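Just dropping this structure here.
A single protein chain has been omitted; all remaining protein chains appear in their positions.
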Amino acid sequence: MRNNLLKRLGLTVFVLIGVTLIAFVLMRLGGGDPAVMMAGGMATKEEVQDYRVRMGLDQSYLVQYLTYMNGILHGDLGYSWSYHTSVGEVLSVRLVQTFNLTLFGFFIASIFSMLLGTIAGIRHGSPIDFVALLFAIIGQSMSIVWLGFVLILIFGVQLKWLPTQGLGGLQHMIMPGICLGFGYAAVQTRMMRSGMVDVLKEDYVVATRARGISKSRTYLVYALRNALLPIITNMGNQFGHLLAGVVVVETIFNWPGIGQLLVQAINMRDYQLVQSALLITSILLVLCNLLADILYTVVDPRISFQ
Amino acid sequence: MSEPLIKIEGLKKYFPVKKGMLHAIDDFSLDIMPMETVGLVGESGCGKSTVGNVLVRLLDATGGHVWFQGQDVVKAKPKELKEIRKKMQMIFQDPYSSLNPRETVGAILSAPYQIHHLASGKELKHKVTELAVSVGLEPYILEKFPHELDGGKRQLTGIARALSLNPKFIICDEPVSALDVSVQAKIINLLISMKQKMGLSYLFISHDLSVVRHISDRVAIMYLGQIVETAPTEVIFGNTLHPYSIALLSAVPQVDSNNKSKRIVLKGDVPSPVNPKPGCRFAPRCWMSDEKCKSETPALVEVGSGHQVACHFWKQSRAQAQRVLNGN
Amino acid sequence: MKATGLLEKQATQSDQVLRIENLHVEYRSGGGIAKAVNGVNLTLHKGEAVGLVGESGAGKTTTALSILNLLPEGTGYITKGDIWFNNESVLKKSETELNKMRGGQIGMVFANPLTSLNPVFTIGHQVAMVLMKHRGIKEKQANETVKQLLEMVGIPGARLNDYPYQLSGGMRQRVGIIAALACSPQLLIADEPTTALDVTIQAQILELMKKLQAEYASSLLMITHNLGIISELCQRVAIMYGGEIVEYGSVREIFTAPKHWYTYGLLHAIPKLTGPRETLEALPGLVANAQNLPAGCKFHERCSHCLEKCKSQIPPMFKITDNHSVACWDVEGQV
Partner (left out) sequence: MKFSTLLRKMSKSILFMVGFSLIVLIILTCATSSSWTQWSPTISKLTERLREPDWFANGGLAGHPLGTDPLGRDVLTRLLQGGWTSLQIAFIVTLISMSIGAFVGLITGYFGGVFDMIVMRICDVLMSIPNIMLALCVVAILGSSMFNLIFTLTAIGWVSTARIVRSVALKTKHQEFISASKVLGASTWRILWKEMFPNAITQLMIAASAYFGGTILVETNLSYLGMGVPVPQPSWGNMISDGRQYLAAAPWVVIAPGIALMLTVLAFNFMGDGIRDVFDPRNKN
């Protein structure tokens, strides 16, 4: 168990180094000189060169990368030239907002999908099962952008129930949260349903009932735990899709999180900000996968010994 | 006597596992004569299937030799191996997984001819039909997919595939254990008649003692990677000497309703042969083990014509067994 | 014959544990109907061990699940007949009563010990839950009993916190057995309990079952395709084919002088461990398919003694001796 975890952590570090490399190389491939961007269109050649030196762009790529990595190891994510402050500062404010939104979407979607999926799985073939399947398949077919617009149109423009922009109370979170969690809920409902259907066919379910345990207890205590296993492993993966959706959803609802920041930073050619934003999201994603793995070993006793 | 068709000498196969080395086969020697059926019996995990896989080089041996018509299979190069495999085939245990679910029976049976460039076009079709009929499959089955057939027909397909290249030697790895009783008899009868018709030798791997007794000329009993006793069939079932063989035989429930015989029940489970200690591997479960058994590995000694036993106390075993049974 | 049947029923009703009457079971799915059980009659008395023999698809497991009223929901249906346990109809029991019966009065051991134990709960809990349910005791108390039970079947009591995958196949099946026997049920149903096990482990389990059945004095319904096991464990045996019992009687009589050609075929298809080696007689054709059963005797297509009558009329049970009856037109004249 401990060895496994250490191995996973080692892999994680490797993956994150890979991410920094990709981010670094990507930003250097493109056209558009960040020094020119920073210095402004009116700047003279000398001023641009001055900016270039101050931003460290005159050095070789290797030195730039090593400097960047060195900074990360010391907790310094670099300096954002578009915000004129440290990347860490910009990101930490945004990260909280993204976190709020993602967790909110994740939780309502998880609870909803697990409930619906469980019921549909138990009542396999019934009308509610049909509804669940329909929801699952439509949910997977909908564009997040379009869903966002339609939500705004109905609840914001027509009914005027919910605010369509920016931060605020809980009501500000409802539409972006639903928009974010919709596709995820569809996938999880489907998995939960088929997981439940499969588990209920297992010998041990009949065996449990043959010992006199009531149907509801068998399903909800003894079968549910088994059906949850694949869901938990999938959660980590699905969280990745959720984070991907964040970029779009934050932009639609003008939610000042990391996703929106990333889009702005790319447009500004703010190298270090983009690199670090990518890195932070990857860390989030990788951590979630790790968490799902650990959770899995807790629920499934077989894993910890293998 | 003629030369053996297969000569296995000191064969070893170890697998690295977490806690060390798993000795799946250890110092395994066996000769198989032309036209002879040798039964290889043992419980799961004793290494009997590994023996089969090493013989056809699905696995590479850790040590030892396998001589097939004078050629060392263990050291054969890919080209030589391809030639050897024309004469040495295998029938698999699970008729569900031994046929590609994506191919029709016809395509499965054509493969050997295509691989060795023996036939094509009309001739191929003709040969495949002939082959199918020879094992008792109706030609219309060639159009079917494996899942459309019952277990018996699937196993017939597997047998036909093994016979396609006119081999001299076939390894049968539990060919009937997944089948229903009535189908099992059909497959066994086919294997026996094919042997006579084509002059085949079999290594018949099985855990079912009754089946092995029925089909084999000679039987080798395996425990944890080693042969503990080998003898002609009549001898081994009539005059069983190794304590494990005795226990194994007495464990089989028999239909004979008059004889509710008492049995020697072995304690505990079959241990796994990871980093085996010196001494007899059966000693921890043996009902007559001694200090000597724990320190000295018994060698396989000749105790009668063609009868070999690996036990320090083989002379006492039968009398001891009788005592245990009466005392029970 | 009917009259004697009735008399027999009244005379022995007091010590009857289980009576299956004209049981018919169908599986319906995707428009197809599989007639798994077609008119099974079977009676079990107190302390008696009866074997139920047949090849795959003969309807053995379906019969067992019907006794517990646990056929797969939405696909398995009992269409005719009834099952009486302690002279109460199992089919008319409420779910609460059924749950009391299952595990409390009838225990069941399943074929595959790996799949029939829940992989994510400890073995201790899976035995204890039976005790908690039927004895109404707390887990702590139950665990003490579980420890004793484990020790009884040769597993150290401390292993009650182990998970199924940590045990060997033989140990898992012992757990399955004590879970079934924990509440001293009157009837134990064992569905191929040793099929997945090695010969020497099978011997251990068989000895254990013999011992426990004697100790608990429960009746045993032993389902298997292995005639040797029946011969060792049971007094009476029912041979099933195509969802029907084709021959029924004492083990000794049926195995020495089988009257149904299917039983004869089965006995001659198995190689023996002793005696001369004879050529095996393979039964022609395939096991009857429950989705497409032949008319008349279900076995007639594979039978070497098939009469005209066999093709259209289902043979009734002919009584040969007090201890032996058979459903075959071929013996009609001999009775």
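For reference, chains read A, B and C in written order, and residue numbers begin at 1 within each chain.
The definition used in the following text is that contacts are C-beta pairs under 8 Å (C-beta built on N, C-alpha and C of every residue); 3 or more make two chains touch, one makes a residue touch a chain.
Here the structure is a predicted model, which means the values were calculated and not measured.
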item	value
Among shown chains, those touching the left-out chain	A, B
Hidden partner chain, touching residue among A:Ile22, A:Ile72 or A:Leu162	A:Ile22
Of A:Val197, A:Ile232, A:Ile266 or A:Ile294, the one touching the omitted chain in the full complex	A:Ile266
Contact with the hidden chain (one of B:Met33, B:Leu165, B:Val252 or B:Val274)	B:Leu165
Among B:Lys12, B:His65, B:His116 or B:Arg318, residue touching the chain not depicted	B:His116
From A:Leu9, A:Val63, A:Val96 or A:Leu153, residue that would touch the chain that is not displayed	A:Leu153
Interface with the undisplayed chain - residues on chain A	11, 14-16, 18-19, 22-23, 26-27, 29-31, 137-138, 140-146, 149-150, 152-153, 157, 240-241, 243-248, 251-252, 259, 262-263, 266-267, 274, 278, 281-282, 285-286, 289
Chain B residues that touch the omitted chain in the full complex	53, 56, 58, 81-82, 85-86, 89-90, 92-94, 97-103, 111-112, 115-116, 145, 147-148, 158, 161, 165
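Convention: only the chains that are shown with their structure count from here on.
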item	value
Minimum number of chain-to-chain touching steps separating chain A from chain B	2
Highest C-beta pair count, chain pair	B-C
Approximate Å spacing (C-alpha centroids) for the pair chain A, chain B	54
Separation of chain A from chain C, taking each centre as the mean of its C-alpha atoms, in whole Å	53
Inter-centroid spacing, chain C versus chain B (mean Cα positions, whole Å)	32
Sites on chain C touched by chain B in the complex	55-56, 168-171, 198-204, 206-207, 225-229, 231-232, 251-252, 255-256, 265-267, 269-274, 277, 279-283, 286-287
For the chain A and chain C complex, residues of the former touching the latter	124-125, 202-204, 206-215, 222, 225-226, 229, 299-302, 305
In the complex, chain C residues that touch chain A	65, 68, 70, 74, 95, 99-104, 107-108, 110-112, 115-122, 126, 129-130, 133-134, 163, 165-166, 176, 179-180
